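Omission of a single protein chain aside, the complex is shown with its protein chains in their original locations.
Chain lettering (A and B) follows the sequence in which the chains are written, and residue indices restart at 1 in each chain.
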């Protein structure tokens, strides 16, 4: 199916073993539906990989601002890309954590971070593009993180928290490693967008008619949409202001 | 029994199934003792909950000083309240960590932190009260953390360390998240008070006649007493001074 084992989106791997697919006689609608699903899975894997690459690059760009050496680029970039998912797995008791089981994500993020060392000047020029790709990564991770917690049978509030954590804690770890004030607490709506996507995905689970794919797309769209609005119109939550 | 499942104080849940309690004929002393125990359990749950709320508020107050948005308040407040216990559970191999199993503590700390966003000005006025409530929380967590490690069969030195960790690492994580110099290493006796309470609780375990309740009260009192003395007379451990 072209899906990597242990992927955050691993639910989709079950499709190939579904009874209606094993039966070659179903054509027309079924076949068309399968093709659509397959396209979706490829899109999911692509988005997942894209999210990891983009997160690794944003980590490496902060390393560039701090004038680190290549090792620093790899550590900060990789920690940004896999940090949120690692903390999620530790807290949920998944052992070992996901990138020990499937190293694809680990290797991709190391390469992306290292590549940024040589390409940082060009990469920083496409900052605006990165901002949008980062929004895609956040939305993918929000849904994937919530889903992983739900698959393990966690309570709703924990599922949503895991979605938010997977989407935003990589950036938090990046900022702590680099000694920066965590952006998470200051920049325009970010964790809130992840929260909305994760929450919607969870609520949609109460509708039996909805396919897992459509549910994931809707959750992703909500998270991405809110974040997109925040980027476009520079919306942010009200910050606490001390009266002096 | 009014005790939440998976509470840090879960040993008390066994009381209801103790043989002398199942037998309704025991009145007088036994009944009175049971009532005392029940009061104690309620007190323990109350203190436990109080500890979580106070820790969440102290985290949110640091978020207020850093002028964060509501999401920042929730993240920092919740991390302060459950961070120490989370690290303890990870290290001891408890999976999943306690707040994934029982979400009460998680929800309470999120609400307390969010509430502080609107009430921070009023809350900061009762700083002196918070300081004392924080001492209560620290003492509760020191005993509860040590006890959890002991229940899992950890070695004495590990038990004491887990008590200190549960009591003080939430504040450490709070300071790291907010980019502040960790107070743990500078302010008046804090981790040391937790250490004394945890150590006393462990030593008292060698006295078979002592009930678990009295043992917990004595450990709590030692930790709280030392911390109270430190607050009242501003006692601190000698700090290392460099000769220039």
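Just so we're on the same page, a residue touches a chain if its C-beta (ideal position, glycine included) is under 8 Å from a C-beta of that chain, and two chains touch if they have at least 3 such contacts.
Since the structure is predicted, the reported quantities are computational estimates derived from the model, not experimental observations.
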Touching the absent chain when the full complex is considered, from B:47, B:64 or B:161: B:161
Given B:50, B:107, B:130 or B:176, the one touching the chain that is not displayed: B:176
Absent chain, residues of subunit B that touch it: 90-93, 95, 154-155, 157-158, 161, 172, 176, 179, 181-182, 184-186, 190-192, 195, 236-243
Hidden partner interface residues of subunit A, rising order: 63-73, 75-76, 86, 90, 95-97, 99-100, 103, 106-107, 117, 120-121, 176-177, 179
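Please note the rule applied: only the chains that are shown with their structure count from here on.
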Gap in Å, rounded to a whole number, between the CA centres of subunit B and subunit A: 34
